[in-house]
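Of the protein chains in this complex, one is absent; all others appear in place.
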Amino acid sequence: MSGFNKVVDSYAQALAGLENGMTVLAGGFGLCGIPENLIQEIKNKGTKELTFVSNNCGVDGFGLGVLLEDRQIKKMVSSYVGENKLFEEQLLAGDLEVELTPQGTLAEKMRAGGAGIPAFYTATGYGTPVGEGKEVKEFNGRKYIMEESITGDFAIVKAWKADTYGNLIYRHTAQNFNPMAATAGKITVVEVEEIVEPGELDPAHIHTPGIYVDRVILGTFEKRIEQRTVRTA
Amino acid sequence: MSGFNKVVDSYAQALAGLENGMTVLAGGFGLCGIPENLIQEIKNKGTKELTFVSNNCGVDGFGLGVLLEDRQIKKMVSSYVGENKLFEEQLLAGDLEVELTPQGTLAEKMRAGGAGIPAFYTATGYGTPVGEGKEVKEFNGRKYIMEESITGDFAIVKAWKADTYGNLIYRHTAQNFNPMAATAGKITVVEVEEIVEPGELDPAHIHTPGIYVDRVILGTFEKRIEQRTVRTA
Amino acid sequence: MALTREQLAQRVAQEMQDGYYVNLGIGIPTLVANYVPDGMEVMLQSENGLLGMGPFPTEAELDADMINAGKQTVTAATGASIFSSAESFAMIRGGHVDLTVLGAFEVDVQGNIASYMIPGKLIKGMGGAMDLVAGADNIIVTMTHASKHGDSKLLTKCTLPLTGAGCIKKIVTDLAFIEIKDEKFHLIERAPGVSVKEILEKTAGEMVVPKDVPEMQF
Partner (left out) sequence: MALTREQLAQRVAQEMQDGYYVNLGIGIPTLVANYVPDGMEVMLQSENGLLGMGPFPTEAELDADMINAGKQTVTAATGASIFSSAESFAMIRGGHVDLTVLGAFEVDVQGNIASYMIPGKLIKGMGGAMDLVAGADNIIVTMTHASKHGDSKLLTKCTLPLTGAGCIKKIVTDLAFIEIKDEKFHLIERAPGVSVKEILEKTAGEMVVPKDVPEMQF
């Protein structure tokens, strides 16, 4: 690597420096737009006691679910979990901690983390278990709670195309949490379906500017579908 | 207008409902990406005592500067002003109030306003005149000030292309403050260089989704250049 | 007769207006999309980042990268836009969505809603529901009036942990259309053939009943 070339050749290089006990932000919504291969590489590395910030925790045998198999996850910060049995077992056994966070608050916490905003106010969760213990302030006659931002030691991101400078474009709704995760990782690693030369992506249509990206790796993807719904043509 | 067709035919319709004393958010940076014709229409209407939230206040005879001529502006919320003599005169005479706001804080205040976030913390301005009288809170050993969000009765925006549903694309650096202004106006009016049919803009590359936009009008633009800098080929 | 799921969806759909941006929750709310009145256009917002959700794809159109908030494969309608989760909830939290429809376990006379958590059962999470009820001005809760055991879901005070406080103003149940004002339920319409007496029996919170309670029209 020299200059702005962020491309690495192996998944081992992509996740160099990931250590036990770290916090990892992961893009994806359900199984859509998840960094499949980076998750598999974390499984291969056997890194433990990880805190994951991710909207969901995959399913049994796919997505972040595979990291439950060897109990690599200590804590999940998510808006919706429990789509798999292993998760439920470990949660009930007290082997896994979960911090449930409203989906919009979760997205905004990551965005704020990347944008140097340590905290913000939101009406979401006021008067609910989410608001308990949090500072309340009134603006224009309505009550809001203070939410603190989230950053990670690593961010693992799935994009569609990257140029070698790390400028990213996401495909359809596989965008979801990926752009925010990308901004909030101390080290941001992105796996993509295609790597192009700088200048091939329109500057006005880049979803994540390369300044947020540290490493880019080319992958192949299964893209498993969680709810296959079709109509007859 | 029916369904999602936001297109209006005249500048009078575009600014229907604008009244004395209202707050208007305006896109643009310097003279780049400013809603030239909407500004001119405000001059034509003669609406007075307006508060403008805009990074700058144009120049003598162009941009928001033209609204100084008949003293239509009561207050400016800006990061940098005074590129024109009339502004200076009215400021020194006490006829014009200015609330200087750091550029990034101004952008974030508008974004927060549109996103339902009443306030956020930033290190910007702590320990400076901007921080005076504002709540200070410490996060991770560093001090931050609380900044409240901004919304407007109207937002006036300049985009490049719109579809009839109000989905917008900006051209080059004429994007600047326009996307945030678009989200934070009670009524958001956009003037564009080209109107296309829904479906002609790529859903993944729309800068401002139509949900934020109330009215779209086709305009022609002078696009005056403030600092003409060229090199020899 | 209590409304069917389809009738519930149909009644909710009558609350839509031309040009509305609408977020529909999972379950009965999803069905509302099937009953958009003729000649009316609405655009569906899916909180995972899609404004302008279209129908399910054909086999040929099927694409793992195009899903809705229920994780179902969908298509994008003409004029759609696609964006990040942060942008999606900026729309929602900022009050830009015109109508939000979602289910609930309980609603009370203060407009509180409980919909995501039954203590003692596994808590799966609130997803986007807390953001949706906090962000929208115009929310319709749709649910059965009482549980399978006959317990009212319209209460003086919610017993389950809240999803949102003081945010619900309209409820469509299988028995009635109800508005919440001044810390009371107000009976607006009853399902065809359902008596006011039955509705009152199945409503635990205080309910104001006008002299004439019209039947829902379909």
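For clarity, chains are labelled A, B and C in written order, and residue numbers in each chain start from 1.
FYI, contacts are C-beta pairs under 8 Å (C-beta built on N, C-alpha and C of every residue); 3 or more make two chains touch, one makes a residue touch a chain.
Treat the numbers as computed from the prediction; the structure is a model and nothing was measured.
*Asks:* According to the contact rule at the top, which chains on display are touched by the left-out chain?
*Replies:* A, B
*Asks:* Can you tell me which of B:Phe4, B:Phe52 or B:Phe177 touches the chain that was removed from the display?
*Replies:* Of the candidates B:Phe4, B:Phe52 or B:Phe177, B:Phe177 is in touch with the missing chain.
*Asks:* Which parts of chain A are in contact with the chain that was left out?
*Replies:* 2-4, 111, 113-117, 163, 165, 167, 183, 198-199, 203-204, 206, 209-212
*Asks:* Residue-wise, where is chain B in contact with the chain that is not depicted?
*Replies:* Against the missing chain, chain B presents residues 29-33, 55, 78-83, 88, 91-92, 98, 100, 102-108, 110-111, 122-130, 160, 171-180, 207, 223-233.
Everything that follows uses one rule, which is that only the chains that are shown with their structure count from here on.
*Asks:* Please identify each chain that touches chain A as well as chain C.
*Replies:* Shared contacts of chain A and chain C: B.
*Asks:* Report the inter-chain centroid distance for chain A and chain C in whole angstrom, where each centroid is the mean of the CA atoms.
*Replies:* Centre-to-centre distance between chain A and chain C: 29 Å.
*Asks:* Rounded to the nearest whole Å, what is the centre-to-centre distance of chain B and chain C, using the mean of the C-alpha atoms as each centre?
*Replies:* Inter-chain centre distance comes to 35 Å.
*Asks:* Give, as an integer number of Å, the spacing between the C-alpha centres of chain B and chain A.
*Replies:* 33
*Asks:* Where in chain B do residues touch two or more other chains at once?
*Replies:* Answer for chain B, listing residues that touch two or more other chains: 115-117, 203-204.
*Asks:* Using the touch definition from the top, which residues of chain C touch two or more other chains?
*Replies:* 76, 82-83, 89-90, 92-93, 134-135
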